[in-house]
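Here is chain A:
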Amino acid sequence: MEARMKQERLYDEDVYTVHPEDYRALCERLAGEGYDFPRAISGIDMGYGLRVTLQLTRMKDLAKVTVRTDVPYDNPVVPSVTDLWPGVEWYEREAYDMLGLRFEGHPDLRRILLEDEWALHPLLKRYDTGGYPVPGWEPKPWPDPEPWAPPPPPEPEEAGEADEGGEAS
Partner candidate 1 sequence: MSQIPIPEDRHFRPRLLGYDPQKSRPWLERTVYSAYVFVFWLIVIGTYAGVPALFGALGWDSGWGFVLMRTLQVVLLFLLSAVIALLLILLLRKYLGKVQERYGPMHYGPAGGIQTVFDALKLLAKEDFVPAAADVLTFRLAPAITFVASFAMFAVIPFASGWVLADTNVGLIYLIAVSTLSAYGVLLGGVSSGNKWALIGALRAGAQMVSYEIPLALVFLTVAVWSGTLSLGGIVDAQLGLWNFLPLALPFVLYVIASLAELKHIPFDFPEAESELIAGYNVEYSGMSFAFFFLAEFVELFLLPALIVVFFFGGWHGPLFGLEPGSLAAGALESLYFTAKTAVWVWIFLWIRATLPRYRDDQLMEFAWKAMIPLALFGLVLAAYLRLIWR
Partner candidate 2 sequence: MSTMSLEPVPGRSDEMIVNMGPQHPATHGVLRVVLGLEGERITRAVPHIGYLHRNHEKIEEARTYPMVIPYTDRMDYVSGTQNELPFVLAVEDMLGIEVPDRAKKIRTMFFELYRLASHLVWMGTAMLDLGAISPFLYTFWDREIILGIVEKTAGARMLPNYYTFGGVRRDVHPDFFKDVADFLDHMERRMVDYEHLVLESPVVHARTIGVGVLSKERAVARGVSGPVLRASGVAYDVRKAFPYDAYPDVEFEIPTSPDGDTYARFWVRFQEMYQSIRILRQLVELTPKTGPYKGKAPARIKPPAGERYRAVENSRGELGVLVVSDGTDKPYRVKHRGAAFSNLQIVPDLFEGAKFSDAIAILASLDPVFGEIDR
């Protein structure tokens, strides 16, 4: 898991970017670490794929953490975390509704804001505001290095500092 995880500090949050296969394992680890308050799950259309952003708070010491993972358009499947935090149930449904992200293991994954008959996932960038296809829209190539690739190993003289910073959990 560590090999496919990028960890950074953004403002006051720890941000983990992980491979979709490791997403569930990381969430379980965070749940074990006491992150109990789910703030939101956001789906973002990155142009090359769909990003799931899970934001958590630990009520005990108010530590904040963000978990990101990217999935391709043709197979937007992410494991659901509703059993860990029931409060994300509607957020996962909303992400499914708006972006077509499918959360595996969700107890009741169906549209929440739009009607069931709709075939449109309106927040995808391939649709414009009115829900019409954007002419000439093409998905971007998958980024290289991948989003969860850890940053390249630092210069030897700075290695010590980086290690200290990277130990935060």
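Going forward, a contact is a pair of C-beta atoms (placed from the backbone, for glycine too) under 8 Å apart; a residue touches a chain by one contact, two chains touch by 3 or more; residues count from 1.
For anyone wondering why these and not others, all candidates are chains of the complex that A comes from, given by their letters.
This structure is a prediction, so every number in the text was calculated from the model and none was measured.
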item	value
Result, touching chain for chain A in the complex among 1 or 2	2
Touch list for chain A against partner candidate 2, complex	10-13, 36-40, 42, 44-45, 53, 55, 59, 62, 66, 85-90, 98, 108, 110-116, 122-123, 128-129
